[in-house]
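Structure in structure tokens, see below.
Here the complex is missing one protein chain, while the rest keep their positions.
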Amino acid sequence: MPIPAPNLYPSFNVVRLSHVELVVTDLARSRAFYADTLGLQITHADEDTIHLRAMEERGHHCLVLRKGTEAKVEVLSMKVYSEEDLDKAKDWFEAKGLAARWVERPFQGRTLRTQDIFGTPLEFYFKMDRLAPIHQKYALYHGVKPLRIDHFNCFTKDVDASVAFYNEMGFRVTEYTEDEESKRLWAAWMHRKGGVHDIAFTNGRGPRLHHTAFWVPTPLNIIDLLDLMSTTGYLANIERGPGRHGISNAFFLYVLDPDGHRIEIYCSDYQTVDPDLEPIKWDLKDPQRQTLWGAPAPRSWFEHGSLFNGAEVCEPILKAQPIIAP
Amino acid sequence: MPIPAPNLYPSFNVVRLSHVELVVTDLARSRAFYADTLGLQITHADEDTIHLRAMEERGHHCLVLRKGTEAKVEVLSMKVYSEEDLDKAKDWFEAKGLAARWVERPFQGRTLRTQDIFGTPLEFYFKMDRLAPIHQKYALYHGVKPLRIDHFNCFTKDVDASVAFYNEMGFRVTEYTEDEESKRLWAAWMHRKGGVHDIAFTNGRGPRLHHTAFWVPTPLNIIDLLDLMSTTGYLANIERGPGRHGISNAFFLYVLDPDGHRIEIYCSDYQTVDPDLEPIKWDLKDPQRQTLWGAPAPRSWFEHGSLFNGAEVCEPILKAQPIIAP
Amino acid sequence: MPIPAPNLYPSFNVVRLSHVELVVTDLARSRAFYADTLGLQITHADEDTIHLRAMEERGHHCLVLRKGTEAKVEVLSMKVYSEEDLDKAKDWFEAKGLAARWVERPFQGRTLRTQDIFGTPLEFYFKMDRLAPIHQKYALYHGVKPLRIDHFNCFTKDVDASVAFYNEMGFRVTEYTEDEESKRLWAAWMHRKGGVHDIAFTNGRGPRLHHTAFWVPTPLNIIDLLDLMSTTGYLANIERGPGRHGISNAFFLYVLDPDGHRIEIYCSDYQTVDPDLEPIKWDLKDPQRQTLWGAPAPRSWFEHGSLFNGAEVCEPILKAQPIIAP
Partner (left out) sequence: MPIPAPNLYPSFNVVRLSHVELVVTDLARSRAFYADTLGLQITHADEDTIHLRAMEERGHHCLVLRKGTEAKVEVLSMKVYSEEDLDKAKDWFEAKGLAARWVERPFQGRTLRTQDIFGTPLEFYFKMDRLAPIHQKYALYHGVKPLRIDHFNCFTKDVDASVAFYNEMGFRVTEYTEDEESKRLWAAWMHRKGGVHDIAFTNGRGPRLHHTAFWVPTPLNIIDLLDLMSTTGYLANIERGPGRHGISNAFFLYVLDPDGHRIEIYCSDYQTVDPDLEPIKWDLKDPQRQTLWGAPAPRSWFEHGSLFNGAEVCEPILKAQPIIAP
């Protein structure tokens, strides 16, 4: 199937991905990882949850850690343009036969809870508590100096179907790979906010969250994080990198949090605001799409992901794992 | 006057600033500066004009150099979302009593020529020749490794009036300074594409173009350019920097092209896609708004600008130059 | 006078500059500056003194802060190769008619106290307490991430005489400027350890200490320090930079400690171990020798220095200050 034509006038206006809520089994241990090591700033903490933001964000949170007995992903959250867009979103999901209801979320205005066609839990809101800028409070910068949340990457059993669904919501494909035989999509990167992606989909047992990414200023911040993690007890949490992806051209590092949730540290992708931006197609057999410089990814990177709360995991349509052998 | 509420539903949709056409007096000399030294890529050259793009751009040009007898700025150009937006733009300008007409521009589709309230020549188009990506052709990178055009900065005699006009077009204010006594705006930064600005206005004899900015990957590329320019005959073309602006938080360098057109090399501003992003107000007496680190700008930086073709320059409403003395 | 031929077989073997002892008027304030802001590591602190080292140093201290009523420099200290070299040094100074005596210094072995021909207080030692490496304790790195002390820079009334004296001790000239008329040296950079300098001399009221320099990994660490100091109450302590010196090719920043002692943060000079390395001569009228990129230094940088304990300050032989006008 060819990638769908971009939907330039979607039914409601998603501004960008906003935040993820992760269920973690030891709040103190997760705090040490996200706040003390990565350098995210705590904006609220109580017995059960910690809210954090990155250095240039003015919304109250880009990450919510919630204490639970089992590690999983509670929800992926998106910000819409206006309150009106929220109501339109509810109509749109219900017209698709997907349940949607209003929920209360602290530090946010009216919030819509729903899910995508494969059960990925999604929330939409238009208003979040706004905080004073801290991007020039340089004494607060530490760890990898995370500037903002950048994107989600999800396993899905049917990339074509996921792309069609999010495309209808106005997400535009920037890069993709296709299975040459079946002509089905293997993976696709889709954006709303003007970077390479707000969300990406990869063929695999899904729905599962492959990773959440944070944007940092330069590759040197990533080198600093590697030095820090490898000498403070987090050596085993370094999974892959540093390297440059062929797809997106990003300089990357993948680390695992204490519960195994994967975090990408990421910089240097490109601007995609032009509505007529042509998606870049990569050959599934081209090893440089994964790593421009040729170093293979470990097997865990292809297989491991976080479960979504309440979503049933299914086997993918495309079976052959195109793992590029080390 | 307070800054105007953002116009979230403008009459037509401007995607981003697109390119500038500069009239230069010696095409070979300008080519040596922009292509050989800064590192922009030539996409077309004939006897009278050179078109260039930056490394991550797929549109045909972000800079047009045109040979002329006198250095000036021919036009600032913007990209709109769709062909329909072009027609709406024409109606909007004409309803304001501002002449607007269709013009032919090579490598572009239908183009609208008009001007703002003070005579700044503007063009709008929706379609430009799209070129193959070169952002991973690393052998082509040189000079300062410019990635994309970032913004225009203009002197205007009345910042409040300019801001009101562009605000009505949907440009949103991200940061500003105000004259405490008169409560008039001294300067304002306005965006469409999700960075700190596509265009900024500063009180001064106007309309004149203060500078055009290009975005680069890291501060080290700016240091490389300083080393290169200072040892290849361009020492006198280095005007100000490197430094960090308080406003926008950008790491900057200002250089002058062989005709005195000012170019800013710029990196590390922040994402502004939230429609409810609160503008940051700076005190006109705070020297850190100009340079976070305190080094003063030279007098030329406050006074010199490029003339726009056909626009009459007027004295500003606010007289006192708040030059921060060296 | 031509610069003297290098003395390749000096009477005693100086390995490198080692440390400086600064008298400061408020120990807590100086600790906040050197430890909390610059990032030096405290190795000992009592009521009257603080000893600090940089991240890759294994000797106990590269900086000693001593509480006093008046800011001054107590002594410049050098490490010699062996205990035998200490005895030879004593003989050499005494043969010059310069008093030399053994003194007790904590954390050091036998230490020789003496002075140069103009009264600059000097100490030599061969053994200092050695500490465990911390260069891979990345959790300790902060501030500008100082790696090691790099050099001293001194005003002297007679650069030719100072150079002749230190040349006899085996210091080799790497770069210099000469007054074209009198053919006297204006400034000279001299090394023992294989970089551009361990000590430099500049014509001026002297002896006074112009600055002490610390070596950092990359220019980005200097940018980080500028961001930190300018937003934590140290804006007025930023004196000059960032920039690149023509002489030494170093990327530099000059800051003033709370007592006005000048500190240079410095990286990227070059290796000078070849005994036949040719000194580079700079034209006193070439503004790029001071700043390759052309930005002028503030007047304070040419005039201000720290007094040495017990040394009488004299007017320089060369009178005209070759300040490069802003």
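For clarity, chains are labelled A, B and C in written order, and residue numbers in each chain start from 1.
Everything below uses one rule, namely that a residue touches a chain if its C-beta (ideal position, glycine included) is under 8 Å from a C-beta of that chain, and two chains touch if they have at least 3 such contacts.
None of the values given here were measured: they were computed from a predicted structure.
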Shown chains that the omitted chain touches within the full complex: A, B, C
Absent-chain contact - pick from B:L98, B:I117, B:A164 or B:L228: B:L228
Touching the absent chain when the full complex is considered, from C:R58, C:R101 or C:K285: C:R58
Of A:I3, A:V159, A:A200 or A:L220, the one touching the omitted chain in the full complex: A:L220
Contacts of chain B with the absent chain, listed as residue ranges: 136-139, 141-142, 218, 220, 224, 227-228, 230-232
Contacts of chain C with the absent chain, listed as residue ranges: 8, 15-16, 56, 58-59, 79, 81-82, 127, 130, 133, 135-136, 147-148, 193-194, 217-220, 246, 249, 268, 270-271, 273-278, 280, 292
Absent-chain interface as seen on chain A, which is shown: 218-220, 223, 226-227, 229-231, 235-236, 238, 242, 244, 251, 288, 292-295, 326
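Operating definition for what follows: only the chains that are shown with their structure count from here on.
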Greatest separation from chain C - chain, by CA centre: A
Whole-Å separation of chain centres (CA-atom averages), chain B against chain C: 44
Where chain A and chain B are represented by their mean Cα positions, the distance between them in whole Å: 32
Junction residues of chain B, two or more chains touched: 218, 292
